[in-house]
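And then chain A:
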Amino acid sequence: MTIELKSGAPSGDIQTAWSRHKFSMQIVNPANKRKYDIIVVGTGLAGAACAATLAELGYNVLNFCFQDSARRAHSIAAQGGINAAKNYQNDGDSIYRLFYDTVKGGDFRAREHNVYRLAETSVNIIDQATAQGVPFAREYGGLLDNRSFGGAQVSRTFYARGQTGQQLLIGAYQAHAKMVAAGGIKMFPRHEMLDVVVKDGHARGIIARDLVTGQLKRFVGDAVVLATGGYGNVFFLSTNAMGCNVTATWRAHRRGALFANPCYTQIHPTCIPVSGDYQSKLTLMSESLRNDGRVWVPKDKKDAFDPKTGKVGRHPNDIPESERDYYLERRYPAFGNLVPRDIASRAAKQVCDEGRGVSYNGRGVYLDFSDAVRRLGKAGVEARYGNLFEMYQRITGEDPYTEPMRMYPAIHYTMGGLWVDYNLMSNVPGLFVLGEANFSDHGANRLGASALMQGLADGYFVAPPCIGNFLAKRKPQPKSTDWPEFAAVEAEVKQRLSTLLSIKGKRTVDSFHKELGLLMWDKCGMARTEEGLKEALVRIPQIRDEFWKNVSVPGSDTGVNQSLEKAARVADFLEFAELMCLDALERRESCGGHFREEFQEEAGEAKGEAKRDDENFAHVAAWEFTGVGQRPNLHKEQLTFDYVKPSQRSYK
Partner candidate 1 sequence: MDLTLNIWRQTSKDSAGNFETYQLKDINEHMSFLEMLDVLNEQLEGQGKEPVAFEHDCREGICGSCGLMINGAPHGHLPRTTTCQLHMREFKHGDNITIEPFRAGAFPVLKDLVVDRSALDRIVQAGGFISVRTGSAPDANAVPVPKDEADRAFDAATCIGCGACVASCPNAAAMLFTGAKVTHLGLLPQGQPERYDRVTKMVHQMDKEEFGHCSNFGECTVACPKGIPLDVISQMNRDLLVAQLKGRSA
Partner candidate 2 sequence: MTWLKQFLSSSIGLKIVMALSGLGLFGFVIAHMLGNLQVFLGAEKFNAYAAMMQGNPLLWPARIGLLGMIFAHMGSAAALVLRSNKARPTGYKSHQWLSGSYAVRTMRFGGLVLLAFIVYHLLHMTVGTAHGEFRHCMSDGAGGLTCFAYQNLVSGLMNPAVASAYIVAQVALGLHLAHGVWSLCRTLGLGNPRYDLLARRAALSFGGLITAGNCAIAIAIVAGLVKLP
């Protein structure tokens, strides 16, 4: 089957494209809006914002989340801030500059028109959130404050202490609550979407499991919106919440939606390292720590972790200055400890691979504040980083004022996702994909403070008119959950769940998830090689086979069964992981979060840096499902850069 991938972005001047496009869109008559039912899955920034806005417009919204409340979605954990081209600081920011920074930061692998629209709507988000009562940080004059963030030379990040994601999500949740009370949104918490129902080529419904009763339920609508987040938990250990999963997008993929650029994953350089194999998740420490902390490892392997004894050599405070390697300052004298996320992460991996890593398993580097304490005093450091230091101390039991922190990179965000056009609709008509779940705006690397921006832009401002346009063109359709398509999908879901329960094997779900995660981290993590990826592509089907033969899922399919929920998610990760490795293998270049060791600059000033191949890989790789274990079909959407000319990034 050939699928023609058309972005549908308007031609002509990019600066007026979105307004021209909005004007060209059809509008549903207010009286007709209530005839449409729209299914929205997910209640994070994108999902809650979209559900609330659609309901305000007059549509009937059916909204689902697997958590006990709409307020728990993982958007809540974002710390740093949200970018917007407000130029309140008068430091030369503009929509065009935010657009430019985002395309460049994404290593020229994003669609220019989408990015421009994102930058354009960013200003409305700040207005909207402020009007909702989001308590952004303010200056003494009562106006909004900004901070600067990686990858930008201007100060355009709005923030609410270290809890910006929480405050923005609560804002969206409140807008959502208002519409639940008004009857515009029917909320289904503790309902997990397990499949999409496609009828006559259109996405028309979902099958969801009521996580309290265990009952499978059918829901029909005129459109289905997935705002279900990223797939970082394929690595088991990530900064994602425990419940984050790929099931919704993967099931949509199996029903025909193309999965784009799954190999683009972002690694955050400063996370608290693993402390043992019981570890369930990783905790991110804000990037801002690198402003004053110095990163180092011992020069001598004797002071590093020794795999033979399982111990680390001398205590970091006993290692004299001359025996420390401040490797970021050494290798990147211009940017020092402030190099971008991907570079800092890879450098940490390299020194640990050399056998100079510290911490419990040799996967850690020191982030030292002793200079900062000397310079600013303990109180000065506390004023800047007090809450982070407290969090670190709580988790590790160590005092970062008196001994260096230990840090290691961790999976943090996934840029890939379901392919969508300029209207955020996948190639399956009626199936819209928002936020981290789609692939659209960040290219191969996301800049800090841009995830919140994209989720809210999609949810509040982009998706609602686009969905309206789709519905206006399609006119109200008959709706029934008695269609054979519903029965067929429900039967498949039921079969899958009862198989999981009937295996009664010897291994727990988590043991499979951990095995997969470790493999993915080794072979498809910070640095990838052809050899490693091929190895992973052999191992993943083996793990999957064993899973389906030997997994132990206690309990039944009625009532609360958290083991069954986990098992169904891990089963999908075991299929998805293969696609991710295949995508990484086929993308024979290094760009953004995707670093192939074979493709790095060999010589000159940029030696060791990522080597993009714009001639052969300036495209979106969108994969079509053909069956489990079958090679998927690759479809390419060529990317053109008419406004921001591709160049190389160097931080030496």
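Selection rule, in plain terms: all candidates are chains of the complex that A comes from, given by their letters.
One rule holds for everything that comes next: a contact is a pair of C-beta atoms (placed from the backbone, for glycine too) under 8 Å apart; a residue touches a chain by one contact, two chains touch by 3 or more; residues count from 1.
This structure is a prediction, so every number in the text was calculated from the model and none was measured.
Candidate 1 is the one, among 1 or 2, that touches chain A in this complex.
Contact residues on chain A toward candidate 1 in their complex (touch as defined above): 49, 52-53, 56, 67-72, 74, 76-77, 86, 88, 124, 126-133, 135-144, 160-161, 163, 165-167, 170, 173-175, 177-178, 180-181, 187, 189, 212, 239, 241-243, 275-276, 278-281, 283-284, 391, 394-397, 460-461, 464, 504, 506-511, 552, 554-555, 559-563.
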